[in-house]
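I have a structure here, written as structure tokens, and I will follow up with some questions on it.
Only one protein chain is missing; all other protein chains are in place.
For subunit A:
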Amino acid sequence: MKLFVSEGNPHCVKVLAVVELTGVKCDISHVNHEERVVPYLSRPVLPALAMPSGVYLFSPNAICRFLFESSGSESSSLTNQWLEWEATELQPALAQALHMTALQGKRAEAAAALQAPLSFLEQSLRKRATPFLTGEEVTVADIVLWAALYPVLSDSSFMAGEPAQVGRWFERVGQLQACQSAAQAVLRGAGVEALKGYLQKQPVPNFQRRDPRPCNQPEGEETELVITEEQMQAAAQTWNRGLGHCPTPASREHPILPQEGKRNILLTSALPYVNNVPHLGNIIGCVLSADVFARYGRLRGWNLLFICGTDEYGTATENKAREEGLSPQEICDKYHAVHSAIYRWFQIDFDFFGRTTTSHQTEIAQDIFWRLHERGFLIEDTVEQLRCERCLRFLADRFVEGVCPHCQYPEARGDQCDKCGRLINAVELKDPQCKVCRETPVIRSSKHLFLDLPKLEGQLEEWLERSVSSGDWTANARQITRSWLRDGLKPRCITRDLKWGTPVPHPDFSEKVFYVWFDAPIGYLSITANYTSQWEKWWKNPKQVELYNFMAKDNVPFHSVVFPCSLLGAQDNYTLVSHLIATEYLNYEDTKFSKSRGVGVFGDMAKDTGIPADVWRFYLLYLRPEGQDSAFSWADMALKNNSELLNNLGNFINRAGMFVTKFFEGSVPEMKLLQEDLNLLARVGWELRQYIQLLDKVRIRDALKCILNISRHGNQYIQVNEPWRKIKGGDQERQRAGTVTGVSVNVACLLSVMLQPYMPAVSATIREQLQAPPSSMDAMLQGTGSFICALPAGHRIGTVSPLFQKLEADQIEALRKRFGGQQPKSQCEVNPSPAVPSPPVSAAQQGVDPEQAQQLAREVAEQGERVRTLKAQKSGEGRRHRGRCPNSWS
């Protein structure tokens, strides 16, 4: 018999304890959570017992029962009853409680979830009045329940007052050597924390599914966190640990390659299409989101490679080249440089930013093509297309114009009529004309190759089920993928009659190139190949590598269905996506970004606004369309800059530093922590853990709120303790001023770390001002996160200066006009000047409560929002127009 178990899985405690207790002989094999031991179950289920007969047992209680029976003790009805109760009543409550404790830090709610089953257990024990559940002897029921409850009941800070009989029974069973060693083997003395990895892979218990909040609206009243004595003591312990021997972060050495024993992450952001300058919606949807996660991952110590590049082949490039009188290659060179410059300005820290028009692209795309061809996944078919005999080429849909077959509009395009909006098949146009030379094209049939998606559907579904259940896929990514599969897959054409593309190597198709949707995602591979000759260590290594794809939602099907089919069909052990992160759309002032109408802010213009890149990053991430569309608004940007950055975050960090400089000659004072300080440490620590949990799940926008919450707590703390007054008082008061200043400046140091993924330049400035030790960068973000005293008493800080500037109303109004295109005046918003409050930077000294100022600002913002909503409803424009990624490969 062979028993498979995994570390950190609470069910494994049960079976290991029973194996030792009963002495039944079986080989124990430790495997990963992800290992699918039982061949017929789609999800990995552990523990599992493989019998010599080939039969598998995968339910922990059945395994325990079987082992007991094998050693001669059959279970009674009463034992059965407890086992059934454990599986149907206790487990659902436990799943909730463990999820809340380990992943959300909600201990109080977790304890509440367990109240009902624990009191049932208490009553039963009281009624029977026997040492064990069913009598005088330990049975399988005692072991199973004990092991199930072990993670919560063994943690004294979790259950301060468990019912008395339960407590005694728990202790009695726990005295068995078998129980102790099983718990040690699975949890390694780390309690609930040890379960984290396991819990993250479990489906979220029902209670937690709720609708996402709308993006720009302020969060609802957050429930006040109650800090317990234990939490304060724990926070103090962490704080006192200090940086100690934390190593200085290692600098990045290229080429980055997967390493044994590390979390190896390959991160891509959708390849922007080269012929267009990206707008803010593109930037937040792809490169900026990926950049935040990449920076965060590096701080977490993951071995991470961040790859992107421009997507350069296709009709649109040929088109643009003709427009500008350049060759396609020249167009690509020109715009590739434009893209690089924009991303550099936004501080997107790619490990490599490449392009798709390279010899590696040809090599790899053709290799995948041949592999698909040899394995019978390509089918041939004939397609009717328009061909211009004068230009000697087949016309892409956009190169044909004619009379709409539906509404007779004379200038309908080959793919869609601009008047009636209906989709058109180019050959149906009446009186078609070549857009370039105005010659009438002829219908020609042309042979094309199709990827046989239906044939790959089974494999795809099998893989998808695994990837979606074990990885982090955003809800929209899951939905879009599901609806594609539900509609059934059809063969998809992979060749085109174009010149500007990767040539199809098959002799029968020598005049053709690959269709961009087939070709472009291969760009991820070829760009990596241009980065390192060892690219296959990333791309043909699914065992070691986790692949994250970032994109806007219109790009989902190509990453979740079509491209995986190419790779699965090629059968070359490719790394497929494990986590698919898709954003919704970002609108521009309730309309869409439009280059032709000059509406919106485009990447190259952001710099000209004079607003620093970090502020742009902050605002875009603050309204990152996570779960729902959101809208960029100038007035809101000014408001967020002035209230959140200037008055909240910047104000706190600046004051903390200024107090050290002004009152303590630039040297961090002694800190003697009182209850109130411990309370702040615990609160900040809680936000930090929250931040890590959210970012681990790529909830970038939500995690940003944790940073702002910390500085809000910090401001309140300074406000209440008034160090500027106490410094003028007696010895005791002066000491208090010192403690408050020291704690505050340490909170500022923590903020500089948490800010790094979001606002790298501001983070660097703060760290320079505080002279923060380099090792504090990684140290606080390890594990579940620890708020350590990184600037001990005596540490000397540098010169402190303000971090942010106010955005003035007239400045913002001017920008709004400049980027508003030719929109009629009536569509513009109310004058935003009243929406921009002007509270003083160091509000405290002047007796203005920053909280109050924020409250006012919030109310003004809400009012503005209300007006905007009304206008949007009235014009009916709000939802139809949205900024799209130009690089949707459809």
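Just so we're on the same page, contacts are C-beta pairs under 8 Å (C-beta built on N, C-alpha and C of every residue); 3 or more make two chains touch, one makes a residue touch a chain; residues count from 1.
We take it that contacts and distances are computed from a predicted model.
Not shown: a single chain whose UniProt protein name, out of "[RNA-polymerase]-subunit kinase", "Eukaryotic translation elongation factor 1 epsilon-1", "Mannose-1-phosphate guanyltransferase" or "DNA replication complex GINS protein PSF2", is "Eukaryotic translation elongation factor 1 epsilon-1".
The omitted chain makes contact with just one of the residues A:Glu20, A:Glu35, A:Glu69 or A:Asp472: A:Glu69. Although one chain is not drawn, the whole complex shows that of A:Glu465, A:Asp572 or A:Glu670 it is A:Glu465 that touches it.
From the options A:Asn80, A:Gln104, A:Gln366 or A:Asn679, the residue with contact to the unseen chain in the full assembly is A:Asn80.
Looking at subunit A, the residues touching the absent chain are 39-43, 51, 53, 55, 57-59, 61-63, 65-66, 69-70, 77-78, 80-81, 83-85, 87-89, 91, 206, 452, 454-455, 457-458, 465.
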